[in-house]
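Let me begin by presenting the structure, written as structure tokens, before commenting on it.
A single protein chain has been omitted; all remaining protein chains appear in their positions.
Lettered A, B and C in written order, each chain numbered from 1.
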Amino acid sequence: MNTQPGVFTGALKMDEVPIMQLRARLKSEIGDGNRLGLLTAADGADGHQLLTLIIQTQSGGVSLLNSPLPHDAVSYASLTPDLPQAHWFEREIADLWGIRPVGHPRLKSLVMHDSYPTDLFPLAEHVTAATARKRSRRAPYRFTVVQGNGVFEVPVGPVHAGIIEPGHFRFSCLGEVIENLEIRLGFVHRGLEERLTRCDWRMMNYLVEAASSDTAAANATAHAFAMENLCSVPAAPDVRKMRYACIEIERAACHIGDLVGICTDLGFGAGGTAFSALRGDVLGVAELLTGTRFMTSVIVPFAHKYMPAKPLLIEATRRLRTCSSQLRSILPLLLNNGAAIERMEGMGDIKTSLARDFGLVGPAGRASGIAYDVRKVIAQPEYEQVEWQPPTYFEGDVFARTRVRAEEAIVAMELAADMVSRITSSHEPDSSPATLPANSVGVGIVEAWRGELIHLVMTDSHGRVSRYKIKDPSFNNWTALSIAVRGRLLSDFPLCNKSFGLSYSGTDL
Amino acid sequence: MLPSLLNYLKSPRCTADEIFPDLSAANRGLPAITSAPCTHGEGCTLCADGCPTKAIELPTDEKPEVALDLGKCVGCGHCMRVCPTKTIVTSRSTRTAVKRREDLVLRAGRPTLNVDAAHSPFKQSVVVRYVSTGDNATDLEVAACTNPIFDASRFGIHFTASPRFADVLLVAGPAPLAMQEPLCQTLHAMGQPRVIIAVGAQAISGGMFCGGYANANGVSSVLQPDVWVPGNPPHPWMILHGLLLAMGHPLALHT
Amino acid sequence: MSRISLVGLAVTVLESIIMPFLLVGILRSCRSRLQKRRGPRVVQPLYDFLRLARKQTVLSDETGPIFKNAPVVSLTAYGLVALVVPWAGLPAPISADLILFVFLLAAARMATGLAAMDTSTAFGGMGASRESALSIFVEPTLVLALSAVAIYQGSPWLNALIATPVSTGGSAYVLPLAVAAIWICAAAETARMPIEDPVTHLELTMIHEAQLLEYSGPRLALMEYQAGLKLTVYYGLIAQMLINEIVIKTPITRWAATTTIMFCLVVLAAIIDTVLVRLHWRKLPDLLAFGLAFSLVACLLAALKG
Partner (left out) sequence: MHLEILIFIICTWVLAGLVPILAPQNKGDSTSAALLITSSIGIMLVAGAAINRSFLVTVHTQFCLAGIGPAFRFDWLCGWFLGVVAICTIAVALYAPSYMRHLRHEANARIFWVSLVILVAAMCGVITAANAITFVVCWEAMAVSSAMLVFTNHKERTTRTTGLIYLAATRISTLFVAGSFFWLHAITHSWDFTAWHVTGSLAMWPAILLVIGLVVKAGCWPFHLWLPAAHPAAPAPVSALMSGVMVKTAIYTLIRIFLVDHAIQSPVASYVLVIFGLITAFWGVIFTFLQRDLKRLLAYSTVENVGVITCAIGVSLIATQMGLAQIGMSLEIAALFGVLSHALFKSTLFLAAGAVDITADCHDIDKLGGLGRRMPHTMLCTLTAGASFCALPPLAGFATEWLLLHGCLQLALASHQPSLRMGALLLLGWLALVGALSMATCIRFIGVVFLGRARSLKAERARECGPTMRVGIAIPAVLSVAAGLLAPVITRFLAGLICPAHPTLFWTLPTGQLVILMFAGGGIMAMWLAYRDKGMPLLSVPAWACGGGISARMQTTGESFAQPLARLFGAIYRYDIEVRFDGSNARLFPDHIEVETHADATMESRVYIPLLRVIQRIGDLIAQLQAGSIHAYLVTMFATLLLLLAAAGYYR
């Protein structure tokens, strides 16, 4: 059963695929150029089941596969050997459910640290005595030890030097040269998915905004779409325009923020100042439209809160256009700067084939020649009113990622200005149902500023949310970072890292 | 590149001159409680019903006034919007940091600021070690404090990589289990005298995460913060207010 | 010691206490202004010093006496440097040659490097390794450039820099070339752009700073003061070479000119810090080799004189 989450043709149904055939099915589907949207587990009627979301990049459709595990089974044949992009998904499933992917090349804990009880599998609710027995305890985390004389390790994090989120990078180096980078996340695993199933569904939007709070608008939008998809209640056109405008403003602000970061890592003070002043202006527009700099608590399912009045919309359009032209005028500081280009070019490159293997998304994917963009692939009429193309490069280096971000920021501000200018009314609609439909599933997919963001919501027979899964775009991209810096120098890492600009909390949840 | 650089050099200074200005009129701000009588007695529970973090304590017989815990408030604006009696209103002040946790609980007539010009060794100079524990919007706002607009450096505030250099431990995020040990290690790596600041509702109370298996209930389960900065995320001015309050800086003290 | 040298000593000591704070303060203030901020006050470095002096010292449990005493050793070495180099525009209280100067710098470097190795952290060792790698360019450049100047001035003693007017018959390009070479050395030694980003928080990209990450309290205060003193001595030295082109006779005017030039150099450093992009680690040898080349040409010109 295919559906288009942007258009809402009806409730999303699941295809049941036996677990034994899942690997073959995915191999053929993904081989055809489709994407693995997400892979996760849920509790079914009779034990656990694997859920796989596949995005048809050609038709813009989505299919959800459901593969129940045999009764009391807590292991299955790993998909990763055929499908490298599944490797973190499977590790996450192993952590949260204790379901073991047999034959996984890197089975270590991902989000559940050693500080948690080793027999705690927080999302596994379908526990019989038999499954509890079979589920093995989590092994303590061990870093890969690079062999060889003189290799030493540089631990960076979880308390990082810069003002950024916690994560741990373990560099195995020979002198300045990074021979291997192992990224360990999970420090900010806050049990978000469990919290989402525990709270009132009307309050869920506050929680998803905190999933990765710098992507609040995109998370809230994906959540809103998922809930609307679940209930088959489409959002009003103005509401959708406003949501998209918020996402685009967020995109512009964050990309400009990352340009500040890139300038800082280059040690380029002038650039940093110019971009951070501009970022302040963009956040000012966000404040004007939504009442906060991070556009929180306005995007809710079935409605939009604090719809701004017309004069505000006109003012916001004007300011967005100014910001966009300002960005054009200061971009040469970074992109025509010979010394900066020399630092960025050829640095931390990811080849297209590798990007495809790991299913890179967002600016990092587009810099490596993967043109995938949710806004283009999944039909969204609001985006089709303006002629625009997501920038795509093939070099896959820091410079390509920087250019993608810069160009996306300009496009985003223009798209946002366009959407804001076409909002007609300022009344706050509300079409929220009294209860959620039972045994349903809903999906919301948006292109957040980091890339494809997916929310999946399922209800049980009582109409309660039984499973909520968020797939942050960073989840696909982290491994690429560790490969991009292999063989590079230690001092290049901050720049490479910033060019990917990934979210830790979105990954850890 | 050169014309852009020249343009840049010609551009005016971006640092905001006014210290702790009120938030812009468009901003939703944080709630404040007025002395206007609450109509709870007549069965109004509008504010508490829509509060995602149960931050509002409705009047009871023992405590006849409505109380709002800013430490839990995620700033959704619901209560200020629905309150029929204007007991809960919007405050756009950016001087929101307090030195005692209980001062974050707003009650009618209680001042939001406990002014305390104690002797501080950091009046003119302070170095901050920032630890994020899962609230990256606050990360961005803390980083914004150092940008040319807010320019923390003019107050003698510097951010550092090494906790050995630091006087202030600035913590954001709900401090889930996996971050508690690193957080303690960071604190222990700092010499005396030192100050701990919890910044953001998530750091103060865990926000929406409170109560889960990950123990993401805010930093006070691990450390004893000296200064509390409400907001979700707090505006850079609010964070600066917290920092200046920790420094004992005169700018933070007068209201 | 005669009365004049006593006055010289007093002024030098006083200046080497004040100038490091002042120069660093001006530099930071200028950089902030160029970055369109209000920035810290000029006296901020002094406040920072006083704050650190009052802080508790935190030591790693694996570190030993070397780490504890390295700040004293390296600052003593720099203190001596400040007394043997006529950086303030006055004759140095102690007459010494460029070789003592270079080896005193080396002593400070060794103390810092060993202290960094003593921290038993990855960053410390990394910083020491990087600093050592840079020093093999810096030291020859410094020796060659100063030797060229010595030949040009006709005396191996550093005080000849200010004692004699411009010597006869030398090529006029010796001093500018030496200044260029020493400027590059100074950039490498004082952690300035484009070699090292002085404002970075990122341990992975640090060179000099990475060695100091474990210091705290009064020891850190000494290390930071030392960084300022290093800046002062280098810029003062460059100022002397620049003044030699404009012969200034009386000590007072010479002192005033020196101080002015030092302030100008600091402003220049602030501009460079703002507009340049940090070089890639593998490109640093190229830049430093330029310094070496400048000093070699200076030597050649000095050798060809008369």
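A few remarks follow.
One rule holds for everything that comes next: a contact is a pair of C-beta atoms (placed from the backbone, for glycine too) under 8 Å apart; a residue touches a chain by one contact, two chains touch by 3 or more.
What you see is a predicted model; the values in this text were computed from it and never measured.
Under the touch definition stated at the start, the shown chains contacted by the missing one in the entire complex are A, B, C.
Among A:63, A:180, A:276 or A:474, only A:180 touches the chain left out of the display. Although one chain is not drawn, the whole complex shows that of B:27, B:138, B:186 or B:205 it is B:186 that touches it. Shown as candidates are C:58, C:161, C:262 or C:276; the residue that touches the absent chain is C:58. Considering the full assembly, C:75 is the residue among C:19, C:34, C:75 or C:279 that touches the omitted chain.
In the full complex, subunit C touches the hidden chain at residues 53, 55-66, 69, 71-73, 75-76, 79-80, 83-84, 94-100, 102-104, 106-107, 109-110, 113-114, 116-122, 124-126, 128-130, 132-133, 135-136, 138-140, 142-144, 147-148, 150-151, 154-156, 213-214, 217-219, 222, 281, 285, 295-296, 299-300, 302-304. Panel shows subunit A; residues 80-81, 84, 87, 105-106, 144, 146-161, 166, 168, 172-177, 179-180, 354, 357-358, 487 of it touch the chain omitted from the view. Take subunit B: the residues that touch the chain left off the picture are 131, 162-164, 181-183, 185-186, 188-189, 191-192.
In the analysis below, only the chains that are shown with their structure count from here on.
Taking the definition of touch as given, a chain qualifies here only if it contacts subunit B and subunit C alike; those chains are A. No other pair of chains has as many C-beta pairs in contact as A-B. Centre-to-centre spacing of subunit B and subunit C amounts to 42 Å, using the average Cα coordinate of each chain. Inter-chain spacing, taken between the CA centroids of subunit A and subunit B, is 27 Å. Residue positions of subunit A touching 2 or more other chains, listed in rising order: 161-163, 270, 272-273, 277, 337. Multi-chain contact residues of subunit C (touching two or more other chains) are listed as 34-37, 201-203, 275. Listed in rising order, the residues of subunit C touching subunit B in the complex are 28, 32-41, 44, 47-48, 50-51, 54-58, 201-203, 213-217, 220, 275. Subunit A meets subunit B in the complex at residues 113, 115-116, 120, 122, 158-159, 161-166, 186-192, 194-195, 198-199, 203, 206-207, 210, 212-214, 216, 257, 260, 270, 272-274, 276-277, 279-280, 284, 287-289, 291-294, 296-297, 305-306, 312, 329-333, 336-338, 503-505, 508.
The touching residues of subunit B, when paired with subunit C in their complex, are 5, 9, 11-15, 121-122, 124-127, 148, 151, 153-154, 156, 158-162, 164-165, 167, 189-193.
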